[in-house]
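Let me give you the structure first, and then I'll get to my questions.
For this depiction, one protein chain was excluded, whereas all remaining protein chains were kept in their positions.
Moving on to chain A:
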Amino acid sequence: MRKRNLTAYGFLTPYLAIFAVFWFWPILYSFYLSFLSTRRLPWSWNPGMTWGRIYQDPAFFNALWNTLKILLIQVPVMIALATILAVLLNSRLLKARGLMRFAFFAPVVIGEAAYAAVFRLMFNAEFGIVNKTLGQMGIEGPNWFGHPDAAMAVIIIAVTWRWMGYNAIIILSGLQSIPEDVYEAAKLDNVSPRQQFLYITLPLLRPVILFCIVLSVIGSMQLFAEPFLITNQGGPGGATETLGLFLYRQGFLNLNFGYASAIAYTIAALAVAISALNLWVGRERE
């Protein structure tokens, strides 16, 4: 090895040493753990209790299905709303634009615990403002935290409320990078505003929207705080338990480290697969 390279590696050593001890070693060790039965001491080699369990564990499939529900419903709805919001925020007709942009971005700044507590109060079945308002309109509101689908709806509403403005701001920056003259040319050709949106704005926004989708998908895969805090640790009866929460339960509440490691590897594999799919769908086509 040339001397120059040696010096470079010398400077890298502190980082590499820390990476090896705190990242690389745990990754390898948890792979080894995923083959052990850790239910009682001493831990013993028993992949049947971990890998053998995961593909036939109804609780795992419940968590997987819940995560997919959020991915398939919440992400598209939020991105669509964020796009519409971005277009509205970009409108020349809008007064106090800076304030409006900040107002929609603000939810991200709020601490998770604080906003979770407010959502729990708002959706309280007996006293919450949501059911009281629905009651005024003659609609009987559901028992939000008691019914599996209603609880899932609360999670989706909460996450959408929190992250929609954030995505809208990213999309807004994309909108502002679209040159004005494209729209001027369209106007001269008598293209209606709706068509302008569909055939000019959306295609030119594609890379930005794809970026937002990838971010949101990763966020949804890791969703933890909302089901933990708002729906009482994934309640009712596991109806809002996500993969992240399931992993936490197995690892840190049941102390089943072997199984939790197997779940962690499965989640990582799923995240890689979904990201690859995203990139493949969104690749530049000639």
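Brief remarks on what is shown
As a convention for this text, a residue touches a chain if its C-beta (ideal position, glycine included) is under 8 Å from a C-beta of that chain, and two chains touch if they have at least 3 such contacts; residues count from 1.
Just so we're on the same page, contacts and distances are computed from a predicted model.
Per the UniProt record, the absent chain's protein name among "FMN reductase", "Stage III sporulation protein AB", "Lactose/L-arabinose transport system substrate-binding protein" or "Aldehyde dehydrogenase" is "Lactose/L-arabinose transport system substrate-binding protein".
The residue touching the chain not shown here, chosen from A:76, A:146 or A:193, is A:146.
Among the residues A:49, A:159, A:212 or A:247, only A:49 touches the chain that is left out of the figure.
In the full complex, chain A touches the omitted chain through residues 37-41, 49, 53, 56-59, 62, 124-127, 143, 145-148, 151, 231-233, 235-239, 249, 252-256.
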